[in-house]
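See structure below.
Here the complex is missing a single protein chain, while all its other protein chains stay put.
We just call them A, B and C in the order they show up, numbering each chain from 1.
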Amino acid sequence: MLDKIGIAKRIAKEVKDGYYVNLGIGIPTLVANYIPEGVNVTLQSENGMLGMGPFPFDGEEDADLINAGKQTITEVPGTAYFDSALSFGMIRAGKVDLTILGAMEVSENGDIANWKIPGKMVKGMGGAMDLVAAAQNIIVAMQHVNKAGESKLLPSCTLPLTGVKCVKKIVTELAVLEVVPGEGFVLLESAPGVTVEDIRKATAGKLVVKGDVPEMVID
Amino acid sequence: MLDKIGIAKRIAKEVKDGYYVNLGIGIPTLVANYIPEGVNVTLQSENGMLGMGPFPFDGEEDADLINAGKQTITEVPGTAYFDSALSFGMIRAGKVDLTILGAMEVSENGDIANWKIPGKMVKGMGGAMDLVAAAQNIIVAMQHVNKAGESKLLPSCTLPLTGVKCVKKIVTELAVLEVVPGEGFVLLESAPGVTVEDIRKATAGKLVVKGDVPEMVID
Amino acid sequence: MNKVVKNADDAIKDLTDNLVIMLGGFGLCGIPENCITALVKKGSKGLTCISNNAGVDDFGIGLMLKTRQVKKMISSYVGENAEFERQLLSGELEVDLIPQGTLATRCMAAAYGMPAVWLRAGVGTEVAIGKEVRNFNGVDHLLEYAFDADFALVKAWKGDTHGNLIFRKTTRNFNMQMAMAGKITVAEVEELVPAGDLDPDQIHVPGIYVQRIFQGSNYEKRIEQRTVRKS
Partner (left out) sequence: MNKVVKNADDAIKDLTDNLVIMLGGFGLCGIPENCITALVKKGSKGLTCISNNAGVDDFGIGLMLKTRQVKKMISSYVGENAEFERQLLSGELEVDLIPQGTLATRCMAAAYGMPAVWLRAGVGTEVAIGKEVRNFNGVDHLLEYAFDADFALVKAWKGDTHGNLIFRKTTRNFNMQMAMAGKITVAEVEELVPAGDLDPDQIHVPGIYVQRIFQGSNYEKRIEQRTVRKS
């Protein structure tokens, strides 16, 4: 079973040299820390920046320089700033190669819910609906089950949707899964110490197991 | 009867302090030279500039700095450059207060034709269609009759249209006319030495004369 | 062409009740602090606010929520504000939640004089309810309308007396398109310079879009999430 850092490390392996990547809040943000040497990636922050650098050193924070999670950040050589309309323009135009974000629920056909719990939470969707509607390549980073112990991989989502048929891959503390419309959650890899049976129990939607399932390799 | 400079001078009186103005090629370009002292005007050039200055001095031409007529020009204090999409965006959004352009024909209801003579000329409409479709205030600067002696103020245009019901005012070598849909060409002023009868002869569309017609005052 | 007004009070003196206003900024980054303070002081009520966020309890639009000046928020994310949540759950406040890119693009549509555009965000979700859907190249899109705002209140870094604006770093966010989208645009800037002092190639918003400009004061520029690394 992986911790959050393990999930981030595994997802980092999906990032290819030259990619432009948008990272959501939470576990996805951690991914930036584990991108392999030699893999050059440009991070897009949807509030209007390409080339997002690490957090600033103490005392060097700049209120005019934040990411989409409202955290203080820094520039890198080659950074460009732009406005919100162009930011989502480049997302919509398919220029961002990979989007990594969290989810409350994902369904067998790739629907995702991550912005609202009716009657309980009304924070808003932020840029998530734009990202999932436009990105060609969406990886969800999340826990396999919620705090109540219920599976977050479902036959169909119960919460209000963020997007339909858009999630391609899911990485949880238990497994790496591909979402294949018409088939279900195809199990690609299991986490160290986790059995296929463990994963099956934690997956409410249809789990597809094809032959031997390799164990994740994480550095 | 006015010459081209006279037409430009008369139109210059329509320009109010604080206006943003787009000037077409030909007589409209001359208007810039006769704007009264104390009237501050910002000229928009639709190829991507606000704050167009005069022609450069000999030897100071810059190939990177031209107007929509492809002429070399200069900056003024406060000039801003932008791209073509934003240029027409501000035109479409109604931010340009006055557009002055030439025409081959204008009809009684304010239709204008100025971009094409079937079988003879295929230069294209450039930005004229965008300008006439968007501007709130359009003045046409032109000769009253064409080289063949035919009136350019018609019941309806015979050439392919540039825009419909958009021209508000016309200034020619003979007269200043307002286009009032449902009425026709309402004669506002006559040029020095020109009679109402002269104007009527040169106007194929319906000319409306209300009471005494004052003579144009040009400095 | 001089668009300079004395201060925020002057700039919003005719911002009366029940208007639709845009407010620039993302989170607390690049918000028009002076205009918000003046608006709280003036006390205009029944406002519809188009703003990506709703500030925090004691800063930004949060201040206008406390004084109950806001009838409706049009935003993409409002999750940092307890007073907001209280007014929303009690029914005192209407909220229209819109995908962030759609929000930005509906500002842009106004700026560019386009009445409506086709956007894909939210298809198949509850934000698509009641909207016209059309398929282009195999992908469903929603018809989204340009915003129609009486005022846009924006914050820029530098501005000149003609209203030309330059933003700094990620403060450009919604400020740029909103500055071009309002019927009356009020820009507050950290540094106001004479026309001619800004490089014409570097201007983000041409002055034609800005009706009033002033140099703001006492900027707090509060940081919402101060995150640092160890040296």
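One rule holds for everything that comes next: contacts are C-beta pairs under 8 Å (C-beta built on N, C-alpha and C of every residue); 3 or more make two chains touch, one makes a residue touch a chain.
As the structure is a prediction and not an experimental result, all values here were calculated from the model.
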{"item": "Touched by the hidden chain, restricted to displayed chains", "value": "A, B, C"}
{"item": "Of B:V164, B:V180 or B:V208, the one touching the omitted chain in the full complex", "value": "B:V164"}
{"item": "Omitted-chain contact residue, chosen from B:V76, B:M129 or B:V213", "value": "B:M129"}
{"item": "Of A:G94, A:P118 or A:P214, the one touching the omitted chain in the full complex", "value": "A:G94"}
{"item": "Where the missing chain touches chain A, by residue", "value": "18, 20, 40, 42, 44, 50-51, 75-82, 85-86, 88-96, 134"}
{"item": "For chain B, residues in touch with the removed chain", "value": "45-49, 54-73, 81-85, 87-89, 91-92, 111, 122-130, 133-134, 160-164"}
{"item": "Residues in chain C touching the chain absent from view", "value": "105, 108-109, 112-120, 136-137, 139, 141, 166-169, 200-202"}
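Following the convention adopted for this analysis, only the chains that are shown with their structure count from here on.
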{"item": "Chain hops separating chain C from chain B, counting only touching neighbours", "value": "1"}
{"item": "Chain pair whose interface holds the most contacting C-beta pairs", "value": "A-C"}
{"item": "Length of the line joining the C-alpha centres of chain B and chain C, rounded to whole Å", "value": "37"}
{"item": "Whole-Å gap between the CA centroids of chain A and chain C", "value": "28"}
{"item": "Residue numbers of chain C (touch at least two other chains)", "value": "none"}
{"item": "Where chain A touches two or more other chains at once, by residue number", "value": "none"}
